[in-house]
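The complex appears here minus one protein chain, its other protein chains still in place.
Presenting chain A:
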């Protein structure tokens, strides 16, 4: 399979891939759906893979929803996927805190949406911030003092369509002034297909804003960090080489696969175009690529 990702997946290579893999890890935005629309042929493709005895999980950097909320989204789109087959960067943030024994008497400030807050609550952490701080503004009169909760021990930053200066400043003060305050990023995707018609700024935007003001780099828990791979290995107990990451973004999905040591398949149904993949400035190469999920599965029977 030494085509170095510069050649499209062939029928033979597709069959060989499927034979050598027990678990497929699917990214969601740009692979399964775009915004609220299922990508054409995805249901049938997943059905085919299941009938071949393959297992799958969904690994998304999109922190806007919790795992439970994603299961609902799948259901609305006509797919019955269990909550525990879904791994989100919002879940990753909550797990990171739990596994690092973050004390339950400390609070978490959230620059992000409901998904993060819900996952934190599920593991017993109190969070402040989130969507409601999107309505707050600041006054810059000389008498105004911006106060912040000194019991905040971690700031979690993810995609936030309600991002504003208030939240930025709140996060800035917590990270700078609360001793030992953690700075966690769910992910750093620059953009994403948040609606079906165009790309939108991703968490990378909010994370960079906070990072530039506190002059610190965050701990990143979503792809390409391999933090979530540990959960997958625990769940399936197979060798990582028997897994394949299927994604649409090179610097998160495919890099995750490289970092973790599993196989990688890029689909061109999302943010990455063929010219971008083949451009000499690109240094991240998947094992192979296909147009989309439907194309990948069609190759199996050719």
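Following the convention adopted for this analysis, contacts are C-beta pairs under 8 Å (C-beta built on N, C-alpha and C of every residue); 3 or more make two chains touch, one makes a residue touch a chain; residues count from 1.
Basically, contacts and distances are computed from a predicted model.
Candidate names were "Golgin subfamily A member 7", "phosphoglycolate phosphatase", "Ubiquitin-related modifier 1" or "Dynein light chain roadblock", and the UniProt protein name of the unshown chain is "phosphoglycolate phosphatase". Considering the full assembly, A:196 is the residue among A:16, A:82 or A:196 that touches the omitted chain. Within the set A:93, A:206 or A:290, the residue that contacts the chain not displayed is A:206. Only one residue in the set A:35, A:103 or A:124 touches the chain that does not appear here, and it is A:35. When the omitted chain is restored, the residue from A:101, A:283 or A:302 that touches it is A:283. In the complete complex, the hidden chain is touched by one of A:186, A:225 or A:264, namely A:225. Residues of chain A in touch with the missing chain: 35-37, 137-138, 140-142, 144-146, 160-165, 168-169, 172-173, 188, 190-191, 194-198, 200-202, 204-215, 220, 224-225, 250-251, 255, 259, 276, 279, 281-284.
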